[in-house]
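Below: the structure, in structure tokens.
Left out: one protein chain. Kept in place: all the others.
Note that the chains take the letters A and B in the order they are written out, and that residue 1 is the start of every chain.
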Amino acid sequence: MSDSGAVNTAGGQPGAAKGQASIPVPPKLVKVFVDGMEVTADSRDNLIEAARRIGVAIPYFCYHPRLSIAGQCRMCLVETSDAPGRLVPGCQVRVKEGLKVVTNSPAVKDNQRGCMEFHLVNHPVDCAICDQSGECKLQDYYMEYDHQPSRIRTYKLNKPKREIFGPLVVYDAERCIMCTRCVRFMDEIAQEPQLAVVERGSHSLISIFPGQPLDSQYSGNTVDICPVGALLNRDFRFQSRVWFVNKSPSVCTGCSNGCNVYVESRGNVAYRLLPRRNEEVNQVWMCDHGRLTYHETNDKRVEWARTGRGEHAASVGPRIAVDRAVELLMPLAGQGGVGVAISAQCTNEEAAAAFQLGAQLRAQRFFFCEKPPGDSDDFLIRADKNPNANGVKLVAEAFGMKLEDISQIDGVKALVAMRTDGLPLEKLARLEVFVAIAQNEDASTAEADVVLPCESVYEQDGTLINWYGRLQRTWDSVPAPRGDAAPGWSWAERLLSGLGGTGFRSAAAAFKLLAERSPNLVGLSFDQLSDDGMVLDRLLPWQWPARAPRPLPGAHSVRGPQTTPPGTKVGDEPSGASR
Amino acid sequence: MTEPAPQHDPLALEEDLPSAPMTINLGPSHPAMHGTVRLVVTVDGETITEAIPEIGFLHRGFSKSSENSTWHQVLPYTDRLNYVSPILNNTAYIMGVEKLIGIKCTERAEYLRVVGGEISRICDHLTCIGAIGLELGAYTVFLYAIEARELLWDRIAELTGARVTVSWTRISGVASDMPAGWEQHLRDCLPRVIELTNEIDTLLTNNRIFIDRTRGIGVISGEEAIDWGFTGPCLRATGVNYDVRKAHPYSVYDRMDFEIPLGSRGDTYDRYILRLAEIRQSHRIVIQALDQMPPGPIVTDDWRYALPPKKDVFGSIEGVMAHFKLIMEGIKVPPGEVYVYTEGANGELGFHIVSNGQGKPYAIQVRGPGLPILSALPRLIKGHAVADLIPIFDSINMIGGEVEQ
Partner (left out) sequence: MSQALVELVREKFPEAVTSWHSHRGDEVITVRRENLVEVIRFLRNDPQTDMKLLRQIAGVDLLTFKSEMTGGGALASIEVPEYDLRKKPHVEPRYYVAYNLYSLTKHHALRVRVDLRSDDVKLPSITSLYRTADWWERYVYDMFGFEFTGHPNLTRLLMYPEFQGHPLRKDYPVRKRQPLVPELDFPDLIRGPGPGPGGAGVPMSQTHVGRHNVDPDAYD
């Protein structure tokens, strides 16, 4: 199990905030009866989890398998043999040997219908403009449990709408059903208690503290767990309806933690990233910086191959660009001035192809470039902001080559760059030949003689190795083509065939070569890699990367007074001037 | 003195002429090959010895498309199956979905479906009879039939909003009620339709040429017809009394008083006469349905299956959520498999529907009444002249849309 400091919630066990994994109860199996069917449940299960084991759905809003129990929504009420004539919340009650649970009796159904009606009494008629449509628990449970018309004949309560909570989160109080999942998440999992419940009764709201926006790096997860459209992602807001986008798995490229994600895309545009469940890497969470990495797949992409610098630059067809690159590189091959730069953003297959290309060009020098490091914490954020530094180093070892730092690039006459992150700009102008296989337009691609459009990691099959030595694979998650973009190894293959060699025609072929050459990947095959990834034991880190201590509350933002002075009006103003 | 000129014996001449069977291609682009069918006929002189029908030119992928549309989005596809009597198609499909859900149609909507369905049936029969007349040279008959059909299509347009592609039925109901004054308008135009039908009757039924061209042409016995899968007017022309509306009454047909005309010989003439008689019976049914129609809602108020009224959609969260889920995800039909069968204009129109509990059909296959009848076409035309092919093909009223989906 990885020691990322994350809270471990194996077994779907509900529990108090920090000590979720450390309840020293050994797992025990218990037999219960749900709707007359026998279930073998873990003794730590609550009734919802026990019913889930045989596919019986008990609806819930405020319960979350990884958060503490609130018991607030009353939607999961069921009948049990322990409490005849009463309904008990399925999220709170633990299983007991021989317990009989009934989830489809008239009383339970009436409660479900009534709960839905109460939740909807003050709910605004917002479906047409609410982003949560299509993935909203209220909608789904309404059709399932309460398909009745409204009975209210009066006005609904008005509350603040469109409250900016933080850089990524916007809050709509009218849609909020006060399940408090967001509050509990920030308290327990993100461990930055930036949200709280204010007011009471029907006027309750979720609120941030005065002077303290919701600027935690994990604020995006509150949007994921919000069952309704109260907390919404400002970055994704109004961009697309969720049933138009296709969900496809991949791995985040924001840092070396390699959180598993789903890329939601339509056509060749990626719309958002959602965390994908992987108990050993990121559970079901992801950080905000990672959520925004899909922008690099959309914005300022190199779409068409280009030859020439400055005013001679012209978009050309791929074959012409490859021919031009070969024409520029061929005379310099073997002369000793050729270098290959490989970015830590490349997949292993792209790195392998770059080494192969370098070998064909008889390049003596291989450089390692990367995005600059950032801050880290003890949960999901690593300082190394490149997804595959470990992988590129493994590939270099497999090819028996030494990697130099990119700043040592003086003396190189021709450079082939597999991805252009972190290339030193001022030294590029001194190159005679610069062929860049690049994903985004930036200052370095403007200096290139030939630019070949590279597919992003979210758009290609490949493998990445994270800081822990975990080999994870990515898929072609945005399948629609963007211009002439192709994976880096595909461009290398074309360059190689122009130079008289042969390259990889598929990611699986590249991986096969790596598996043959590297002792760490012996016996692995690309098509049989598991969806969850696997830890390469020989790459386990000798020491954990430097982790910043948890920031003290308020340590990283400008704060106002910690308490609200007496006499300050709180909550009545429609747009929350006191926040 | 010269010898008399040798007599030319026509028959002797023909025996001397060398002849071989010839294969002719009819269609698919041929004015008489309705619904784009290709017939490759082998003729010996004028007599057809063999015929191979080839279909598929109108196959539009109804089954595959319906697997990728919600239950209501399939309705416009069903219009285009038997495009001459679309309300009957809509009704049959929706009855299948209602059977799977286990929901009943509202009473007023049942009567409305009967009215709309029988008007569609009259239109289909008029088209068929008009085509028979047209292709045998009786152009006036065609014009009379089209005039009658136009009157009815105008009524359908007023009722549903479209002349042909109506998509009018909904789960447990219909989409729109009769507009004000429509019932009287229909009652006023039906006598004209019957008048035109009677004109066609007087023009064709006792017409020597027509009888010569259709009597005894394309004969099939009842037993063989059943073996070939015939249903509807083509089967009843052979004398077999099978009409789904009487054998297994559905909707409110059990409250209607009407007869099933039967033929005796199973030839083209009987098929024509039968359709004429069925127009009159359908007229009877329409009048009775209009008389018996009760007031009431035209669709259920269960929001799992019918869209909420617009004032609820715009005014309440429940309404907008129901509307939303029904449109975007489709109506959730419980899993199961049914075969629903109704009396379409050409025979038993059936739908084999499989649902897996989701908002889209899992599989739909149409039992178009025309497919078995078309498969028997070679059997019907063998031994007849090429000129007989035309009335036979007209009389079976093969509609390409329902045969080829």
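In this section, a contact is a pair of C-beta atoms (placed from the backbone, for glycine too) under 8 Å apart; a residue touches a chain by one contact, two chains touch by 3 or more.
What you see is a predicted model; the values in this text were computed from it and never measured.
Taking the entire complex into account, which one of A:Asp224, A:Glu349, A:Asp377 or A:Glu459 touches the absent chain?
Among A:Asp224, A:Glu349, A:Asp377 or A:Glu459, only A:Asp224 touches the chain that is not shown.
Can you say which of B:Asp44, B:Asp212, B:Asp227 or B:Asp291 touches the chain missing from this structure?
Considering all chains, including the one not shown, the answer is B:Asp227.
Looking at the whole complex, which of B:Arg213, B:Arg245 or B:Lys360 touches the chain that is not displayed?
With B:Arg213, B:Arg245 or B:Lys360 as choices, the missing chain is touched by B:Lys360.
With the missing chain put back, one of A:Gly90, A:Gly134, A:Gly358 or A:Gly469 would touch it. Which one?
Spelled out, the listed residue whose C-beta touches the missing chain is A:Gly134.
Which parts of chain B are in contact with the chain that was left out?
Where chain B meets the chain not shown: residues 55-56, 59, 61, 63-65, 67-68, 70, 99-100, 102, 223-224, 226-229, 231, 240, 242, 247-248, 325, 328-330, 336-339, 341, 348, 350, 352, 354, 356, 358-360, 362-363, 365, 367, 371-372, 374-376, 404-405.
Methods note: only the chains that are shown with their structure count from here on.
Between chain A and chain B, what is the separation of their C-alpha centroids in Å?
Chain centroid spacing, chain A to chain B, equals 56 Å.
How about chain A: which of its residues touch chain B in the complex?
For this pair, the touching residues of chain A are 120, 123-128, 133-134, 138-140, 142-143, 146-150, 152, 243.
Which residues of chain B touch chain A in the complex?
302-304, 308, 312, 314-322, 324-325, 328-329, 332
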